[in-house]
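Of the protein chains in this complex, all but one are displayed in their positions.
== chain A ==
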Amino acid sequence: MPGYSGFRILTEGLRGNSGWKPAWRKAAPKPSYDVIVVGGGGHGLATAFYLASEHGITNVAVLERGLIGQGNTGRNTTIVRSNYMLPENNNFYEHSLKLWEGLEQSLNYNVMMSQRGVINLFHNEAQKNAALRRGNSMRLNGIDAEILDRDGVKAMCPIVDVDNGRYPVMGGLLQRRGGTARHDAVAWGFAHAADARGVDIVEHCEVTGMIIEGGAIQGVRTTRGEIRAPKVGLAVAGSTSTLTAMAGFDVPIETHLLQAFVSEGLKPLIDCVVTFGAGHFYVSQSDKGGLVFGGGLDGYPSYGQRGTLPTAEHVYSAGVSMIPALGRLRGLRSWAGVMDMTPDGSPYICKTPVQGLYMTAGWCYGGFKATPGSGWCHAWTIAKDAPHRLNAAHTLDRFREGRMLDERGNGPFFWAQ
């Protein structure tokens, strides 16, 4: 299939755009593959892409129960950053951010990665100290970070009310290389590029069971029949515990709700991503003009993809507190995603108790930015049957070992991460 190029855009435009072909084939499943990836979200598709592009493993199927990219990949607030404190995390996310930086070219698809800067505001000394510790950790690991004082915040994002009556802004931790990307394009771009390398993307194919013999995976049962493979990788986000139950083991994951919101389209108003430090609120403006914003979890386990009003009220209140000019604008749409929350807020990219079964999961509400990195590390782990150094700490048994990766010290509470 010819790729996308300036020349093709031009010639297609001249002939009524009639020559475009599907961005990925609607593949039917074959009876067997070298690797099956379950879940057609960003992480599953990226896993398949990197299996093909980095490890030469192209006899791969991505099995998706519905449409690709309609899970959390298609409902998140698209913030991309690597401003983590623990080295195990910031090294991983930085690797992911570097992959983002070249993604358009690797995929031949514009995922609209936009490095417009991410600022985390702080409002008191304790928060400032935590920001310093985190930012210094980034800097010592070669990641860009800057500390802004109150005036620096004002200069970078003038619409923020740094003097808000309750919790004045003291400053912010800025990562200029952070930003946003277009979520749908990430799924479509990885699908497009994986497909171009021979990967079968099989939509409307739900995995309903695992075929395990002698403690090793042999394939999966699906709504479209049995499909065999010696290696299976799970990338099913909120459905992880359902699938591992099929494989006979339990994972430390609880499924929770997170809401997101978008405003009506506006002329440019907010140029970077800003998070409030005194409440749960963050916002960025999309290339279409809508303010994309969200807050914290609804706080109870659920699979319902909508939220409750009290959480929305907090988000809107915190929004106006941080940016009083928002009061006059309007919310257009709200929705919720089901989050695969872990007890320490960090993910799993690892082998499992079943030989040949791997997983990338537990992404909580921060997995969008991890998409390329998660796919890359998951593919490595599958191809080599061993983790890469970047994901060596992201195991399931870190809780048994007492080596939690708890960035903020919130404790073993899924809803508190």
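Keep in mind that, in the parts below, contacts are C-beta pairs under 8 Å (C-beta built on N, C-alpha and C of every residue); 3 or more make two chains touch, one makes a residue touch a chain; residues count from 1.
Just so we're on the same page, contacts and distances are computed from a predicted model.
K.L.:
Absent chain per UniProt: "Cysteine desulfurase", "Protein-methionine-sulfoxide reductase catalytic subunit MsrP", "DNA repair protein RecO" or "Sarcosine oxidase subunit alpha family protein"?
P.N.:
For the chain missing from the view, the UniProt record says "Sarcosine oxidase subunit alpha family protein".
K.L.:
Looking beyond the chains shown, say which of A:Leu45, A:Val118, A:Leu326 or A:Leu396 touches the absent one.
P.N.:
Counting the whole complex, the residue in contact with the absent chain is A:Leu326.
K.L.:
Out of A:Glu54, A:Asp250, A:Glu264 or A:Asp385, which residue would touch the omitted chain in the full complex?
P.N.:
Of the candidates A:Glu54, A:Asp250, A:Glu264 or A:Asp385, A:Glu264 is in touch with the missing chain.
K.L.:
Name, in rising order, the residues on chain A that touch the hidden chain in the full complex.
P.N.:
The list for chain A reads 4-6, 8-10, 13-14, 16-18, 20-26, 67, 69-70, 74, 87, 102, 104-105, 108-115, 123-126, 128-133, 135-137, 139-140, 145-147, 159, 161, 164-167, 182, 184-185, 188-189, 263-269, 278-279, 285-289, 304, 306-309, 312-313, 316-321, 324-335, 343, 398, 400-404, 406, 408-412.
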